[in-house]
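This part shows subunit A:
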Amino acid sequence: MKIEYRIYLGIGLFVSVLTVVYFFWAKEYGGATMFFGTAGLGIMPAMYMGWWHRRMKPRPEDTENATMAESKGAIGAFPSYTIWPFVLGMGAFMSALSLVFGEWTLVIGGALLIFGAR
Partner candidate 1 sequence: MTIAAESKTIEHGGASHNGEPTGMYKWLTSTDHKVIGKSYMYTSLVFLLIAGSMAMIIRAQLMSPNGHVVSQQMYNELFTIHGSIMLYLFAGPFAFGGFANFILPLQIGAPDMAFPRLNALSYWLYLTGGTTMLLGFFTAGGAAAFGWVAYAPLSSYTNAPGPGPDLWIIAIALTGFSGIFTAVNLVTTAFYLRAPGLTMFRMPIFTWSMVVTGMLILIAFPILTAAMIMLYCDRHLGTHFFTVSGGGSPVMWQNLFWFFGHPEVYILALPYFGMVSEIVPVFSRKPVFGYKGLVFATLAIAALSTGVWAHHMYTTGTVLLPFFSALSLLIAVPTGIKVFTWIGTMWGGNISFKTPMLFVIGFIVTFVMGGMTGVMLASPPIDFAVHDTYFVVAHFHQVLAGTAIFAGFAGFYYWYPKLTGRMLRESLGKLQFWMAFIAFNLTFIPQYLAGLRGMPRRVPVYLVQDHVTFLNQLSSVGAFVTFLSFVVWLVNLWVSWKKPIAAGDNPWDGHTLEWGTSSPPPHHNFTSLPPIRSQRPVWDANHPEHADHLNHELPKKEAIRR
Partner candidate 2 sequence: MRTVRAGVRSFSELKLTRKLGVVLIGALALSSCNPTFGAYRGATTQGKDIFSLYQGFWYTAIGVAIVTFGALLFVVIKFRRKNDAIPVQRHSNVPIEVIYTVIPAVIVAVLFFFTVKVENRVTAVSAAPNLRVKITAFQWGWRFTYPNGASVVSQGANYPQMVLPVGETTTVTLVSQDVVHGFYIPEFNFSRYALPGFTNYFDLNPTKVGTFIGRCSALCGLYHSEMLFSVRVVTPTQFQTWLSQQKAATA
């Protein structure tokens, strides 16, 4: 996790520097706000990963000499097929279209969304 953490931290810190420079040089607050938010988008995940990095042993994928045997065990559940993403997608599509074509598509889309998210 160390490198992942440092990458995000690096981006966060770099943009923080840009934020400060921009804020005091340009005195334009729209851009400064966007910079500030972007710095946060770097630092927030960095904090999460740093937190984990300090609390766990290096994983097999962080170890140069790890063997395949070390990854034995459950690494995740991967469904091979399911219709629900399609149902959700169509629901989102129909709901979004209601912003243009009126509420009737929202009825279909909403129904699909509720059905799909159930």
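Keep in mind that, in the parts below, a residue touches a chain if its C-beta (ideal position, glycine included) is under 8 Å from a C-beta of that chain, and two chains touch if they have at least 3 such contacts; residues count from 1.
If you want to know what made the cut, all candidates are chains of the complex that A comes from, given by their letters.
The structure presented is a predicted model; accordingly, all values stated were derived computationally and were not measured.
J.: Using the touch rule from the top, find which candidate among 1 or 2 meets subunit A in this complex.
T.: Here subunit A touches candidate 1.
J.: If you look only at subunit A, which of its residues touch candidate 1 in the complex?
T.: Going through subunit A, the ones touching candidate 1 are 1, 3-4, 7-8, 10-11, 14-15, 18, 21-22, 25-26, 28, 30-31, 34-35, 38, 41-42, 49, 59-68, 70-86, 88-90, 92-93, 96-97, 99-101.
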